[in-house]
Each structure stands twice: as structure tokens, then as C-alpha cells.
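Here the complex is missing a single protein chain, while all its other protein chains stay put.
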Amino acid sequence: MLKASDIAQHNTRESCWVIIQGQVYDVTDFLEEHPGGSSIILRYGGKDATEEYLPVHPPGTIEKELPPDKHLGELDPQSVGGVAVTKSKPEAATTSIPLDLCLCLDDFEKAAKAVLSKRAWTYYSSASENLHSFRLNRQDWERILFRPRVLRNVQRVNMQRKLLGHHSNLPLFIAPAALARLGHPDGELCLSRGASAYNIPFVVSNAASVSMEDLAESMQGAKGRGCLCLQLYVKKKKSETLASIVRAKQLGFTALLVTVDTPVVGKREDDDRYKAEQALETQGPRPPPPVTAEGIQQSLQRSSTDEVFVLRGPYSSTLDWNELAWIREAWGDDESFGLKGIATAEDAHLACESGIKRIYLSNHGGRQLDSAPSALRTLLEIRNLCPHVLQQCEVLVDGGVSRATDIIKALCLGARGVGLGRPFLYALSAHGTAGVCKAIQILSDELETSMRLLGVVDLDHLGPHLVNTRELDPFILPPGPALHPRQSRI
Amino acid sequence: MLKASDIAQHNTRESCWVIIQGQVYDVTDFLEEHPGGSSIILRYGGKDATEEYLPVHPPGTIEKELPPDKHLGELDPQSVGGVAVTKSKPEAATTSIPLDLCLCLDDFEKAAKAVLSKRAWTYYSSASENLHSFRLNRQDWERILFRPRVLRNVQRVNMQRKLLGHHSNLPLFIAPAALARLGHPDGELCLSRGASAYNIPFVVSNAASVSMEDLAESMQGAKGRGCLCLQLYVKKKKSETLASIVRAKQLGFTALLVTVDTPVVGKREDDDRYKAEQALETQGPRPPPPVTAEGIQQSLQRSSTDEVFVLRGPYSSTLDWNELAWIREAWGDDESFGLKGIATAEDAHLACESGIKRIYLSNHGGRQLDSAPSALRTLLEIRNLCPHVLQQCEVLVDGGVSRATDIIKALCLGARGVGLGRPFLYALSAHGTAGVCKAIQILSDELETSMRLLGVVDLDHLGPHLVNTRELDPFILPPGPALHPRQSRI
Amino acid sequence: MLKASDIAQHNTRESCWVIIQGQVYDVTDFLEEHPGGSSIILRYGGKDATEEYLPVHPPGTIEKELPPDKHLGELDPQSVGGVAVTKSKPEAATTSIPLDLCLCLDDFEKAAKAVLSKRAWTYYSSASENLHSFRLNRQDWERILFRPRVLRNVQRVNMQRKLLGHHSNLPLFIAPAALARLGHPDGELCLSRGASAYNIPFVVSNAASVSMEDLAESMQGAKGRGCLCLQLYVKKKKSETLASIVRAKQLGFTALLVTVDTPVVGKREDDDRYKAEQALETQGPRPPPPVTAEGIQQSLQRSSTDEVFVLRGPYSSTLDWNELAWIREAWGDDESFGLKGIATAEDAHLACESGIKRIYLSNHGGRQLDSAPSALRTLLEIRNLCPHVLQQCEVLVDGGVSRATDIIKALCLGARGVGLGRPFLYALSAHGTAGVCKAIQILSDELETSMRLLGVVDLDHLGPHLVNTRELDPFILPPGPALHPRQSRI
Partner (left out) sequence: MLKASDIAQHNTRESCWVIIQGQVYDVTDFLEEHPGGSSIILRYGGKDATEEYLPVHPPGTIEKELPPDKHLGELDPQSVGGVAVTKSKPEAATTSIPLDLCLCLDDFEKAAKAVLSKRAWTYYSSASENLHSFRLNRQDWERILFRPRVLRNVQRVNMQRKLLGHHSNLPLFIAPAALARLGHPDGELCLSRGASAYNIPFVVSNAASVSMEDLAESMQGAKGRGCLCLQLYVKKKKSETLASIVRAKQLGFTALLVTVDTPVVGKREDDDRYKAEQALETQGPRPPPPVTAEGIQQSLQRSSTDEVFVLRGPYSSTLDWNELAWIREAWGDDESFGLKGIATAEDAHLACESGIKRIYLSNHGGRQLDSAPSALRTLLEIRNLCPHVLQQCEVLVDGGVSRATDIIKALCLGARGVGLGRPFLYALSAHGTAGVCKAIQILSDELETSMRLLGVVDLDHLGPHLVNTRELDPFILPPGPALHPRQSRI
């Protein structure tokens, strides 16, 4: 039994203890190992970090990461009066939109906004800098019109598609989105249950807040329908990356998607602002940066070198086409391997030439480089510059999708499947697993109705003749000489 | 005399009674026959359904549909205390805009919104999903500019046109729009009186809330000016469809327009939301959908088969070019036969090749497939891809029309006539027959003035040289090789 | 001395008396002669019409129009208690923006709106139907960018231009705008004084509320600088038109501009609405229109014939190229003759072929046909389709001009001068003659500064190389085969 007042002394880089769910841990040696950086831990040095820790870590994480002797014992509950415990601030409202009134995916966004804590809402909804790419994602879908055909027998509609190596009931999948436990205590389990129930793929984020093991188990409990795939962030430490791959293989994940657009984390300003406001409130103003040349040059030199703390985020910034080789090898199966985050025809072409079979077009929900094109624009660019990619690879897209009509448009233009991320996070935040299921059901109903109204009964009959892309065409690079591998490397 | 408390017991699928205008009916056997589905009836099982029933059914409907023995008798008015009678909720305001201040068609919309019940307003104004097509309908007209010519003698203006087989005083008609009794007790009679008074065609909706017989009679009372045409929804049951055709022929309807864009009903979300709110209020929350794979697979299997209740609406989803043949045959006169809901040059071309003489371009007021093109865009597409259709067929358009200038633009580009639906519903809702007449008079005045200002005295002199379509042109498929019947089938 | 109660009896078409400035007139025979229609007079039958009459008629109008015996005598002021005198409703606020704070033309609009009566504001600001053309007028100027050149000696700037036959100090003129006395008691005298002081042309509206004689006199009082031109509405009665021409010639007007875009008056809905509201308030609701076919047919027949009261406004709707001949002849000087209201290249071309030397491009401030192009678009169309017109004719433009940069843009593209109407009405409404002078001074200052910043010191050096029109170009008909007179007649 440790006293709060004693624990409170250990709040420095030299000696840092934290309380999590009533247990006290010495995390001093772990500070530099923490994938999320040391500063977030130091903020809770000597204090109770439960609220911060819980929603972003799979259960058991700390037990797994720390040697047993770093578990110092239990907090004496009597002693708490004397410690500055971070209090739970129930900022979230408690009235959401009832499930019965969630009739489209955007309703879940409103429902979630009403119940989420500011922190969770900010993390989920934020995007980089001016939100330019974020807005493009939503707007571009509406810039495409349909060319609906009439007088066709549309009684029976086939919405099944082989996707991510799986015979899916619908041409869509749950896109990787992290930290679902910020929105609901069951976290990603809501997603795996929904994917299983509706038999669609769920691409698990490498930064999920539920362990891959628990997700795999929840799928098997559902008798094996649906499938799990892994979205992989390549970490600075090769060993961590390899460990993720091995676990996914062992758990029977059916596909691996390596994220290639995140050498550093984008500047998600709302999120940064939330953190800055919290820091200002809890720690007071920081000293202004040095204004002597020496001080600043020092900091600039740091930032052009390799040190962890100036590169945004814990991910590898050295990953290139050569380095990719060992990851493919570690996974060991090219058919179920893919790249996520392709944004240009050149890179799509290069990937195709490199034998990659699955290409996931995405601007990361507008969360990475602001002014990156929407996946839809990249898809149109590929149609213009290297259309063979659409024949040779399974092309997936995501970003700003909120209607089955968006999905149909992507499929008409050659995408094999369409991912949705935020909508499912909002659905689980508002209504847990039932929310996720309702969201999939809505998409299924919309898809069936829209296919009938378009005069099409099978996904394989969708094609460019059913859409009018003339509003977007002027913004897309026009067809030119075929791309060659060498050209596209530069 | 039946007691309310006894009636109240019959509120299940097994035994379902309803009260309508003080009479009690057993509708148990009729549940599955009801074109609007059984659930709406069940909601009123054991209760008074008068308010729901009246505005959506022509008078005498229930007497016609039910065998006499299903009329169980009268409600004992004394007994009402004990039954949960659905009370009239007078939600509607009572102050509209006076007729004298209705100077343009949009004024009627404001006037109607002020007096309509929420239900009626929602039904009339709603459109599908994101309202994208709905908004296009309004906006596209303004994207065309006139090229007005000067110094022409415009003293006498001829606004007459042969339209829908009728020598109409104006190049416009009342487009089919259902359930006019939601807006006014006289319902569609307001429309037939207006059409008769101004000698223009009225295309009666197959889902009108006044019977074709009563409409025909009201026209004859007006000494036979104007004309009635029938818009036909092909029902799942061939017999119902045939019956409608026979009645229309017998009543002397001058044209038949088969709707081809409604194999299922579009997702009109405001309307769905209204119903969901009502259901939540009266029946409480529904149990969440099943989240086991079995439960969901069951429901998905249902939806890919033929059962009535998963296909949205009571209409045939099997109607194709072949099946169309028996409808043409039943009608028996190709000259007065047409298709409503064509949205592409290919289908216009196909219809023309099939000997169809009348093609009605429409996206159903934006109420069917969201992202469908406006009729104006389809018209421009036809000009580019198969202009001969405009020579060989009578081409009609509707959608978003609110000014005579919109009508003139359509006529310049080759349309033969222009339909208006919602504006007349709003006019009758606010001011009954006088409202409808004023609306037509406004259009007539605007048309006369605008033709003079355009330098044109006869509708036949309108042509593409009088409009500048350069703002819309980039969005239209460009001229290419001529369409061939075979190509356009796919 | 006539008693009010006696006068009040004469309020019908059969006997109609009105009181104006204490004098009583019998206007029964004049009812059908009144250019503004009889209904406006009948509204004041038996009452005091002073407030309505004063701002829209030049002083002395009634004395000139009526035979002396129709002047019945004076109103007995004692008797007024018994008559329903139309009371002055001082609706206008009294606080305008001070002249010192009017720094740009739009400031005068705000200043005027603050002081004008609702009626005057509505008359000045209204435009037709959806205000589409009205808005285009403002927006189109901003769609052109400059290409400013640097390192040029811009010390001395020459802003003089021969315009409308006059050596004007500035390349702009006061465009015809009617009823200036609605805004200020001195009415158009404010305009003539300003034009004289700054030596620019003033094109007097044919519907001015100050007589041509008074305007001419005010100019001469100013020692003959500036010049007066006449904008001519061709009336239904040839004699009235001829009389205007003769008077203008005798008074030394230097140019005649025949308006060709007003066979009828456009539907200026705000203005119509104001009148409808007034009528409803003073006279109560009108009986609804007849809904029998007979009633309506009667009214429709009327409107397709020639009767005065169904054609909007008092102007000739028969004026064509042939009829124009006698007006040219009556004026007698082709060099100082022009047409106002040309909107297409074809009509510009036709005018040019017909020997017209001055072409005034205008959509009448957006007050005639809604969806007519802005004058700027017509100018660009002429550049594409018949550029020789710009060489052979003096081309004038107006519409939406509020900055000297707008003027420079028009001049770069080939216009010879630019007119402004509403801004001067707003200036005189807020600040009388001083307001008009300040407005011209602002334009002069802006023009001088903007020419310097554009690197140009003489109006003759302005040309298309100094503007970038690429934002508007896609909306303009492209160059094609040269227009021929015969083609362009249709």
C-alpha cells in the first residue's frame, strides 16, 4: 500500500511513477520507450493517469510492457486526499439522438458529438491544418452525377463482392480508425461484432485500443463470418513492426495493408489546440522559446536530425520501396498484401510494377498533408494516366464517404471496395454495437435502393457509363504518354 | 353500435379493426393487400384512423375495397372515453400569405408552409437523401442566360401549343403530384378546375387522393376545356395496373404516361424522419436490430428476394422494355402513350427506337435517385448525343420550374412542354382552386412579358439561338458517335 | 371653393375628381390617356393625390395636359375634416451617412436606404424577378483582372474623352434613371448641376420628374459645360414620341438614345409587391379571379390583343427596325443618334449594318428580362462575333458599375464610355447636388489613381492587353463565321 503523498514526489524524468486503476507503476525506464512520447507520461508523473491511459491502450498493455518489478503495489485509497488526482470532468452531454432516429450516417455524427468528451470528439473529427483535404473528401463525391437507366428488371440485387480476400456481403469495409475506446468502453469490439454480423471486412488499425487477440476472439465467437485485416504503421523499431505482423498472421488476419502516407503525423490543429489548452490549464504558460540565435539554432539542428522527439509521432520516416521488401517478406503472401495511402498515379503505377496487388487510395481522412487530393481524384487520375492499374490491382478508396451513392460512384470508376472510418466511430460512440450494425444496415438499404434506381442489379455491371464526371474532369491531370517505372520514381 | 373498449382489443395482425368516420371495419384480411403496406394500418389497429385515412384516399375507397361484411357497424360515441382515440393535433398555423400578395410561384410555397401540417409539408417538400438533385433542379435553370433580341413587333403573342395531344393555351401542364388532399379538402379537384379554366393539361397522379371519375366529372362540368392525362405507376399486381388503364380510357383521358424511374421509392429522408419521430412518440423505441450473424443474414436474405415488404413501395420492380409491351397494348394507342422519368440520352434514344412518341425527362422532383441529373441536363445531353429524338418525339420536362423564363429556356432547347408539380400543390394548400388559378395566371403573365422582352411572338420561334448555355455545357457529355440501339441497351 | 364631401362623391370611372396641391381637377376624360394607366388615378378618385402626384411628374404637368375647364377650383380647407385625405406617412428615417463619410459609391446606397421612403427605395432598387441579371451586373466586373504594368511615368493623366458627341472630362456619363424627385425635391436638377460642374454628359430619362426645359435651363445657368442627351421611350402614341423629339432638338440636346429593350415593362417584383401591399391595405382584398373557363378565357383573350391595360406599361410594343426609320428621320441627325438596350452580337451587328453609329449595351439595370446578359458579357460577345462593330460604332455600356476600375475594364475591352444610374440616384437622395458632385469626384479620383497603378496615362492607351478575361471567357459565345445581316435578323 503506497501513500499518495509519497507517490506525488516521483514526478520527474529521473523518477516517474504513475497510478493506473489503483495500481502504482514505476515508468522511469519506460519513458523513452513509450511510442507516444515521454511528455504525455511525465504530465501524469506522481498522479493518477487512469483516465488518460484507459481509452488509448488495449487492456493489459502496461502489464505486458513493464517488467513485473516495476509494479510497485497498490495505492492506499485512504491517502488520496493529499494527492492532486486528475478528476474526471464529465464534459460530455448525456443526450444523444435515439437510434430509431439515426436514419443516415451523418445522424451518427450528430449523435456522437452530443455525447463525446471534447477530447474524443476532437481526436475523431480533427484533420490537418485548414481542413482543405478534409472538405474535398466530402465535396468531391457530390461533383459526380449518375446516369440512371430505366426499364430494367431490378427485382433481385446482388451486392456481394470479393474484397480484401474475403467474400463480403457488401462492397465496403470498416476502415482503420484508432482509439475506439475513446468513444465507447467496448472500443473496437463494436466494430468487429458489426463486421462479423454483416459479413464484411474490418481493417483493424495498428493503433487500436483493443488487442488483436481480443478482436480475433470476438469474430470467432461470431462463428467466423466477416474477416479481419491489419493496417500496419511501420514503427521506428523494426522489432515492433515484425511483432505486429507475426501476431496478425497467427491470428488469421486475411490481409495486411501497410500505411505509406505517415512518415510523420500530420498537423491536426484542433487536436493540437485541445492539448495546448489542457497543458496551459494544468501546467500554466510555458517559457517563451529562446530568442538568441544559439538557442534557436540548437533547436533547429535537432529537428533536422533523427531524434525521436522532433519527428511528429512514433512512426518510421525511413520506409522506402527497398525497405518495404522485408515487410512483404515477413508477411510472406503477396496476394493478401497491400499499400494504404497512395495519392498519385505515379505511385499507383510504381506499386503495380513492384508486384503489389492491392492499392488503397486515401488521404488519411484529410489528417496528413493538407491539400492532398481526395481518393476520388486520385482514382480519376489513375484512369487517365495508368488505367491498367485498375485491371491488375484491387483498388480500394476511402475518405468522406457517407452514402451508398458515394460507394456506387467509386465502384463505377473502378474501385473494388470502399472504406468508411469516422462514420463507424461515431456510430459506436453514440450507440455501441447496435449503432455500428444500424450504420451498416443503412448503407445496405441505401445501396440496394440506389442500385435499383440506377437500373443495375449486380455490382459487376457498374461502370463509367453510369456516371458523369465532367464536373471533376477539368481538375484531373489529363491522359498523356504512358508512365514508365523509371519516370515515376522521381 | 360497437363499443370503443371492444374495438381496442383488435389491434393485431390476427384481428385488426379500425374506425373511420365513425364506422368500424375489420381489415384483417386486407392487411396484405394494402398498397401502402400493412404496418401503417396496424399502427391504427383498434383505434380511430380517420385522420390518417382521409387525405390519402379518394372518397369511397374503403367501401370499394372491402367486402360489405367487413363493415362491422357504427362506433358508439358514448363509449369513446375509454379508447385511445388519435386526437387531432392542429399543428398548422392558420395565417398564410393573402392571395393578393402571392405574386410569384415561390410565394405560394411560403404561403403553404405557413398553413400546412408538418406531415403534409414534409411529404410535399421532401426529396431524396442529400437533396443534391433537388437543388440542381432549381439551380440549373439559372445557369442558362437569354440572348434577347430587340426591335421586333411584339404586340400580339401566341402562347398556344399542342401538348399531350391537346390544344393547350399555354406550353405547360400540371405535373403529377400525389395526395393533394393533404393540402386541401378538395384535393386534386382544385387542379382539375384550374386546368379546365385555363385550358391546359393536367396529368393526374396514379396516387391521387381524388378518384379519376370525380376528376373527369369536374372537367366536364367545366364544359370540356383542358384535358386529363394519366401518370401510371406500374403496380406489382398486373390486374391493378390494367384496371387503372381501363378506367382512364373509359373516362376519356387523352394520354398515358408510364413512370419508369420508380421500381422502388427513393429515400426521402425528411419524410422517413417524420414517420420515425411519430413512431417513436406513439410506440416508443423499437428493439435494436439483431447483432448476431444469423439474425442479420436472415434480414439480408429477405431483402435480396422478392417479398413485398423489403422493396420500398408498392410498385413493380420487374418492369422492363419487354414487359412494357402489354401496357402499350392495353392502352392501345401509341400516339398518346409516353414514358416518364427518362434521364439519359441512351434511354431517350432507346425509347425513340422502340416507337415511343412521347418522352418525359424528369428526376421525379429530386425524390428518386439522389445525384440524378436535372431534366435540363438530360435535355442538353440529348441535344449532344441523339438530337433526332427531339424531332421524332414530344419531349416534356419538369423539375424545379418556378418561372416562365424557365419554361422558355426549356422550349428554346427543344422541349415541347413543361410540367410543374409542387408549385401547384403549394398553391392549392394555401388558397385552394383560387390559388391554382392565380398560379397559372402568373405563369401566363410572366410568359407573355418574357416572350415580348425576348423579342419573340410565337412559341414556334423559340430556339437555341436565343439562349446561352455555356455555363452548363462543360457538365454535359459531348457529342460523339451516334448512339445505336444495341449500344445503348448496356 | 369646393367642399371635400362633394369631391369625395366623384371617385368612379364615370366621374373622377382629384385634389392636387389644394386644387381640384376633373380627370374623368383623361383616365384613358394617362401614360401610367387609369387604375393609379382611380385609386385617388375623390381624394387628395398630391403625395402620389408630386414626385413623379415635372411641375406643371397637369396644367399642360388638362383643358383649362377641367380645373374646377380650389378645395375649401375648412371642409377637409370630412374627406379621407391620404395622410403623409413619414416612413423614412432621417439619419443618413454624412457626406464626409461617403468614400465610395456604395456608401451612397447605404446613405440613401437610410433616408428614402419605402416606396422610393423599392422603385430605385428593384429589379426583375429573381434578380439574376441584376446580380450578374455587379459580379461580372469582378471576374476580370487587371494586368498592371510598372515603371512607367504616370505623372500626368489624361482622363478626357469625346463621348456622346461631347468633349467630356471623364469617360463616364449619368445614365437615364427616372423619377429623381422620389429621392430629392430638386430631382433631376441635382444631376444636371453635377454633370455641368464636372463637364460630363447627362442622359435624361424620358420619364424624368423634371421637365427637359428646366434641365436645359439649369445647364445654361452653369455656362454650358456638360451636355444633355435624351433617352427616348417610344410611346404607343406616335404624337407623344414626336413631341419629345422636337422638344429635345429645340433645347439643344446633343444626342438621342432610343430605348429598344422595353416593349413592355419588366416584372420588378419588389415594386409590384409594394404596390400590392399598399392596395391591400387601403382597399382590402380583391375578389379572387374567376375560376370558370369563360371568365378566364375572356381575360386571356384580352391579354393577347392590343388593349392598353394588359400590356405592362405605356410603351410601344410594335417598334421594329422599319418603324425606327421615322424616329431617325424625326431626329434628323444620324451622328448623334443611338440605340439603348442591345444585348446580343447579332443586334449590334444589325444596328451597325443599318447605319446606327452609337450602340448602348445594357440590360436596363436588370429591370427587364431576367437572365438577360450583363452588358459586359454582351461586349465580350461582340469582341468574339463581330469585332468590327467596336471600330464602326461608339459603344456604351452600363449596369452594376460602382468603381472606376469597372469603367477601366469596359474601356480596355472597347467601350467608349460607361454609364451609371442608380449610384447617382442614391447620391442625390442622400445629399442632393452635393452628393452627386461628390460621387463624380470619387469616380474621378479612383480613375486617376487606378490608371496610374495600371501604368497608363491616357484613356486611348487602354486595351485588351491590360485585362485578363479568362474567368468570363468560357461563358461567352466563341468566335465563329462572321455574322451576316440576313442571318442575324432571325
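Every chain is named by a letter (A, B and C) in the order it is written, and numbering of its residues begins at 1.
Everything that follows uses one rule, which is that contacts are C-beta pairs under 8 Å (C-beta built on N, C-alpha and C of every residue); 3 or more make two chains touch, one makes a residue touch a chain.
A quick note: this is a predicted structure, and the numbers were derived from the prediction, not measured.
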item: Displayed partners of the chain not shown (whole complex); value: A, C
item: Among C:Lys3, C:Lys110 or C:Arg149, residue touching the chain not depicted; value: C:Arg149
item: Given A:Met1, A:Ala243 or A:Ala276, the one touching the chain that is not displayed; value: A:Ala276
item: Which of A:Leu324, A:Cys352 or A:Ile407 contacts the chain that the document leaves out; value: A:Leu324
item: Residue of A:Lys249, A:Lys267 or A:His461 in touch with the missing chain, whole complex considered; value: A:Lys267
item: Those residues of chain C which, in the complete complex, touch the missing chain; value: 98-101, 103-104, 142, 144-159, 169, 193-194, 196-199, 222-223, 225-226, 403, 405, 409, 431, 433-434, 437-438, 441, 444-446, 448-450, 452-454, 465, 468, 470-471, 474
item: Chain A, residues in touch with the chain not shown (by the definition above); value: 129-130, 132, 260-261, 263-264, 266-267, 269, 272-273, 276-277, 279-280, 285-286, 288-293, 295-297, 299-300, 303-306, 311-312, 317-321, 323-324, 339, 341-344, 346-347, 368-373, 377, 474-477, 490
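Assume only the chains that are shown with their structure count from here on.
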item: Starting at chain A, fewest touch steps before arriving at chain C; value: 2
item: Superposition of chain A upon chain B: rotation angle, C-alpha, nearest 5 degrees; value: 90
item: Inter-centroid spacing, chain C versus chain A (mean Cα positions, whole Å); value: 63
item: Averaged-CA centre spacing for the pair chain C and chain B, given as whole angstrom; value: 44
item: Residues of chain C touching at least two other chains; value: none
